[in-house]
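A single protein chain has been omitted; all remaining protein chains appear in their positions.
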Amino acid sequence: MAEKLMSFEEAIKRYDPVWGLETHVELNTKTKLFCPAPYSFGGEPNTELTPVSLGLPGSLPVLNKQAIDDAIRLGLALHCHINEWSQWSRKNYFYPDMPRDYQISQDDKPLNGEGYLDVELDDGSTFRVPILRAHVEDDAGKNTHIGGAAGRIEGAAYSLIDYNRAGVPLVEIVTQPVTGTGAKAAEIAGAYVRMLRDIARALGVSEGRLEQGNMRADVNVSLRESPDAPLGTRSETKNVNSFRGIEKTIIYEIRRQATILSQGGEILQETRNWDESTQTTANGRLKSDANDYRYFPDPDLVQVHTTQEHIDELKATLPEMPLHRRHRLQKEWGLDDRQMHAILNAGALDLIDQTVQAGASADGARKWWLGEISRVANEQKLALDELPVTPDDVAELEQMIADGKLNDRLAKKTIAGVLAGEGTPSEVADAHGYKVVEAGSELGSIIDKAFADNPDVVEKLKSGNMKPMGVIIGAVMRATRGQADAKAVSAEVIKKIRG
Amino acid sequence: MARFTKDQVRHLGSLVRIALSDDEADRLKNDLNVISQSITHVQDVATADVPPTANPVPLEAPLRPDVPAKTLDRDEILAQAPKSQDGQFVAPRILGGK
Partner (left out) sequence: MAADTQIVRLSAAQMAQKLKDKEISSRELTQAEINVIAAAEPSLKAFLTVSAKQALEQADAVDEARAKGEELGPLAGVPIAVKDMIVTRGIETTAASRILDGWIPPYDATAVRKLKAAGMPILGKTNLDEFAQGSSTEHSAFYPTHNPWDTTRVPGGSGGGSASAVAAFEAPLALGTDTGGSIRQPGAFTGTVGVKPTYGGVSRFGAIAMASSLDQIGPVSRTVMDAALLHAVIGGHDPADSTSIPEDVPPVVEAATAGQNQDLKGLKVGVVKEMQGEGYSPAVSKRFEQCVDKLRQMGAEVREVSLPRVSYALDAYYILMPSEVSSNLARYDGMRYGLRVMPPADQPQTSAGMMAWTREMGFGDEVKRRIILGTYALSAGFYDAWYGSAQKVRTLILCDFEQAFGQVDVLVSPTSPVTAFRLGEEITDPMTMYRNDICTIPANLAGIPAMSVPAGLDENGLPIGFQIMAPQKRDDLMYRPAAALEKALEQESGSLLDKLSAPWLDKAAKAGDVDADQAATIGKAEQKAVMDEIADRMKEER
């Protein structure tokens, strides 16, 4: 693949892309799917194991009720058909991090059957992504590769295995082949995965942090001559663990496959890996010599029976879905689509909503989160919710402005203090003595002094020429070290001139 | 019905990670042919209208409360490992030919 790739625009012009995602969402249950071992990200290696999660001879799996309920709730949020009877199957393959050398998954009787998810695009239109199934399975352990470059598996001398993660519950959400997305393929895929993340968080079933492996996706892409043609051979790019990576994988695979096809070549059915450093996918193994997984019903487990009554109970616990909430808030806050997208792109929706709930105006909350706070977050390369400022802080700040205790300038200085970790807005303002000088005798005498220092200006003002007003205001502000309210100063000056 | 070839037996061996010797593959081929002949007539009665039975005693899956239990002692399990280092199990390199 050393030669130049066809441009994306050209590829889309000549071929119709079809893609699918298999997204793994790690559930945040206290214990594993098949045994009561606890799990915590970053725990001391091999300390969170029972005989089951280490695959010891004689050990047997028993299902975690919370994991099943969480998975059903996720299925309901994706409008899936919940199967009354669901079955566990063994997926047989050998790998050092698989304690039993088979994964317990679901094959032809998954917990959640067909469903869909509507995603909203930047232009405000909605696309329905069809879902084939959302089944439950257990995760494998973690390998650390030793002796190769930068911890890579290639060239490693050996690997260390930590089985802590083995047995952690995953829900694998599999889309149908998604057609009709054309040039928007990557955008729709990205919006879909973000929406899955938002739903998982809204349900409280997963942290949805891709960088911690809470979510990862296998990306399938194929091309065909036209929308009427049968599906082409697909590539499967495994374990892509960032939103941008998923989008870039789709774009890269469309370009790569279009290049091959345009040269009369053939797409191999293979698994590939996304390489963040080169921004390309590289081939893993050919599907033809890959494992035949020999699925069969796990005889150590029996079928899960999910009654309609239980489904109804779980349905009643579902929170407002992210898309619905988004529309509601946009309306409540009186925003246009562009403004709303700015909020979503900044990841500020929850923060602004919480700020409004804490008493601030929507405009005020939005101004702070997308303005000063976003600027600092970008500088420090942090997410908004990783900064030492809370929605309550922002609401308090807004209240102080409304009460006339702070002016814009002082408020900016106050938030800088909050962002520096100095405390709440009132603590910061108190500590620094940020305080608007109120109209009254104190302000009056400062203005009188400014008049005395600038007799020529006073003359002009008295003659009705208001242009040099700024000179007086500037002098007052300097004298009060910015703690006076400019409007109040202006009003007082006019009163005195006309007085 | 199924007639096993030596190559097929070797392929099955590689699928389940058994480095079968040549003699073994040959012997297994013959054994499996004997066994497979004797089981062909299962299909005579296994008609489409018969449902399969996975577990003989009908039960619904029991669901366990999400409450953590005691975990294994790491030193005790690593003492049984063929090879360990820094609290972890050591696997020979995962990729690579000769």
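By written order: A and B. Residues from 1 in each chain.
Just so we're on the same page, contacts are C-beta pairs under 8 Å (C-beta built on N, C-alpha and C of every residue); 3 or more make two chains touch, one makes a residue touch a chain.
Source: prediction; values computed, not measured.
Chemist: Let's see if you follow the contact definition: name the visible chains touching the chain that is missing.
Modeler: A, B
Chemist: For a quick check of understanding: of A:Lys32, A:Arg73 or A:Arg90, which residue touches the chain that isn't displayed?
Modeler: Result: among the candidates, A:Arg90 touches the missing chain.
Chemist: Please pick, from A:Ala37, A:Leu54, A:Leu349 or A:Leu397, the residue that touches the omitted chain in the full complex.
Modeler: Per the contact definition at the top, the residue touching the missing chain is A:Leu54.
Chemist: Which residues does chain A use to touch the chain missing from this display?
Modeler: Against the left-out chain, chain A lists 51, 54-63, 90, 92, 94, 96, 99-102, 159, 161, 163, 292-296, 298-302.
Chemist: Tell me which stretches of chain B touch the chain missing from the display.
Modeler: Listed in rising order, the touching residues are 2, 4, 8-9, 12-21, 24, 27-28, 31-32, 34-36, 38-39, 41-43, 45-47, 50-57, 59, 61-62, 64, 72-73, 76-77, 79-83, 89, 91-98.
Methods note: only the chains that are shown with their structure count from here on.
Chemist: Find the geometric centre of each of chain A and chain B from their Cα atoms only, then give the gap between the two centres in Å, rounded to an integer.
Modeler: 40
Chemist: Contact residues on chain A for chain B in the complex?
Modeler: Residue list for chain A touching chain B: 29-31, 35-38, 44-51, 54, 62-68, 87, 94, 96, 143-145, 153-154, 156-163, 291-292, 297, 299, 301-305.
Chemist: Chain A touches which residues of chain B in the complex?
Modeler: Counting only chain B, the residues touching chain A are 15-17, 54-55, 59-72, 74, 77-78, 85-95.
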